[in-house]
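Pasting in a structure now, in C-alpha cells, and then I'll have a few things to ask.
Let's look at chain A:
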Amino acid sequence: MTGERPLALVLFEMILLVLLGPLVTGVIQKLKALLQCRQGAGILQPYHDIIKLFRKGTVQADTTSGFFQLVPVLVLAATVAAGALVPVVRAGPPAFPLGDALMLLGLLALARFLTAVGALDAGGAFGGMGASREMTIAPLVEPVLMMVVFSTAVAAGTTELGTLAAHRGASWILAWRGADFLGFAAMLVLLPAETGRIPVDNPDTHLELTMLHEGMLLEHSGPGLACMMLASHTRQIVTLGLVSALFFPVGLADVAGVVGLLLGAGGFAAKILVLATCLALVESSYAKLRFFRVPQYLGIGFVCALMALALRIL
Partner candidate 1 sequence: MINFAANEELLLTGALLMAACYGAGALSSLLAWWSGRLALAVGHLAALAGAMAGLGVSVGILLGDPGRTLTQPLPVLFPFARLSLSVDGLSAYFLLVISLVAVAAAMYGPAYLRAHSPDAGPARQAAQVVALNVFLGCMALVCCAGDALTFMLSWEGMTLASYVLVVSDDRDGENARAGLLYMVMAHGGMALLLVAFLALTERAGAFDFAALRAAAVGLDGATRTTLFFLALGGFATKAGVVPLHVWLPRAHPAAPSHVSALMSGVMLKVAIYGILRFAFDLLAPAADPLPSSWGWTVLAVGTASAVLGVLYALQQHDLKRLLAFHSVENIGIILIGAGLAMILWRREAAGGVLAVVALTAALLHTVNHAAFKGLLFLGAGSVLCRTHVRNMEELGGLARRMPWTAGLFLLGAVAISALPPLNGFVSEWLTFQALLGGASRFHGPAGLGIALSAAMLALTGGLAAACFAKAFGVTFFGRPRTPHAERATEAPPSMVAGMVWLGAVCVALGVAPGYAMRLLDAPTVALLHGPKASVVVTARGPLVLSTGLTASGTDATAISMTLVAALLLALAAIAWVLRRGFRRAPRRAAPTWTCGMTPTVRFDYTATAFAKPLRLVFAALYHLRREVIRETAGTPYVVRRIHYTGEVMDLAEMQIYHRVERSISGLSQAIGARSTGRIHGYIAFLLGALFVALLLFGVG
Partner candidate 2 sequence: MAETLLWILPLVPTVTSLLMLTTRDRRILSAIDVGSSTVLFALTLVLAREVAARGPQTLGVIRVDDLGLVFLLLLVTLTLAVSIYTVGWLRQAVEVGNMKVESLRSYFALVHAFVATMVVTILADNLGLLWIAMEGTTITSAVLIGYHGHQHGLEAAWKYIIVTTIGISFGLFGTVLVYAAATDVMGGAGAMSWSAIMKVAPTLDPGIIRIGFIFVMVGYGAKAGLAPMHLWLPDAHSQAPTPVSTLLSGILIKCALLAIIRFQTIAAAACGPAFPAEVLLVFGLTSVVVATPFILVQQDIKRLLGYHSIEHVGIVVLGLGFGGPVGTYGALLHVVNHGITKAVAFFAAGTAIARYGSRDMRIIRGLLAVAPISATLLMLAALSLAGMAPFSIFVSELMVLRAGIGHRQWIAIAIFLAMAAVIFAGLLHHVGAMAFGEPPPAAGREAEAWSPLLGMLILAALIVLFGLTIPASFDGVLQRATEIVVG
Partner candidate 3 sequence: MSSETVQTIIDDLGALLLFTMILIIAARQISHAIHSVAAQSLLIAIAGAVLATATGNTDLWVIAGVTLSIKAIVLPWVLHWVVRQLNVRREVEPVIPFSATLALAVAVVVMSFHLSASLGSVRQAITGNALPVGISITLLGVLVMATRKTALTQMVGLFASENGIFFTAMAVTKGMPLIIEIGVILDVILAALVMTILVLRVRSTVDADIADLDRLRG
C-alpha cells in the first residue's frame, strides 16, 4: 500500500481541481466545436466568463429572501470540499482522514440540494421547473452511483478513494475483471447525468424544454452566477476524478517528491482529457433525450451496475 497523503497535498490537489475545472469545460466545448466543424471559442473561454461575471454587479429578484445570496457561496463551498476527497496525483489515504466516496457523493448532493432550493426562492416557473427536473434525475442517479462504488469497494473493503486507488495498484489493467468493465460502462452512462450534459441535459441553452441545471441558475447574476458556474465546472472535474480513481488509477504512482507530483498530475490530466473527449463525442453525436425517456436511459446504467455487483459478489 502506498504512503499516506499529507494534508498539504490534499489541499493542493483540491486547489488544482478547482483551477483545472473550467479548463475541462473549455476543452470539451472546443472539441465539440471542432467536431461540428466550427472554430469555437478558445479553451480558456470559461475563465474569461467567470472573471467577467465576478466583475459585474448583481440583479436580484425582489421576491427573494436573504438565503438567496448564500446559495452560491454554500454550493461552491460544498463542491470544492468534495474536490478535496479525490486523489489526484497520488494514491493512499490522506494523512488525516477527511472523507470517502460516500462523503463525496454527499457533498455533491448537498450542493445540488441547495441549488434546487435556491432556485425556488425567486418564485417564477423557470427555477421551479429546473429544480423539479434536477431533483427528479438525482435520486435515480444516486443508487446507480452507489452500486458502482459498491462494486469496487467490496473488493477493496473500503470506500476511501485514495485507499481504493492504492488497492488497485499500478497494474490496474491486468486486474480488471468483468465487474470492472460493467461498472465502468455504468459510469459512462451516468457521466452525462452527473455533469449535466447531453443526452440528459443541455448545458448550452436556457430553453425550458431542455434545461435542467441551467434553469436553476436563471435568477443568479454577477458574482453569484460566477460562483455557481465555477461550482458546476468543479463538479464536472470532480466527477471525472471519481471515475478515474475508481477504475484506472494510473499515474497515482508512488514516487515521492516533485517528480511524482508532476507525473501524477500529468497522468491525471491525460485521463481527464480522455474522459472529456468521450463526453464531447457523446454530446455531439447524440440528441438530447425527452425528459421522461431519461429514466429508461439511466435504467441501462442500473442494469450494468447491478451486473457488476453480481459478478463481484456472487
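The rule we apply is simple: a residue touches a chain if its C-beta (ideal position, glycine included) is under 8 Å from a C-beta of that chain, and two chains touch if they have at least 3 such contacts; residues count from 1.
Per the selection procedure, all candidates are chains of the complex that A comes from, given by their letters.
What you see is a predicted model; the values in this text were computed from it and never measured.
*Asks:* With chain A shown on its own, which candidate in 1, 2 or 3 touches it within the complex?
*Replies:* So the chain touching chain A in this assembly is 1.
*Asks:* Can you check the complex and tell me which residues of chain A touch candidate 1?
*Replies:* Per the stated touch rule, the residues are 1, 54-63, 65-67, 69, 72-74, 76-78, 80-81, 84, 93, 96-100, 102-103, 106-107, 109-110, 112-113, 116-117, 119-129, 131-133, 135-136, 138-147, 150, 153-154, 156-160, 163, 167, 218-219, 222-224, 226-227, 291-292, 295, 306, 309-310, 313-314.
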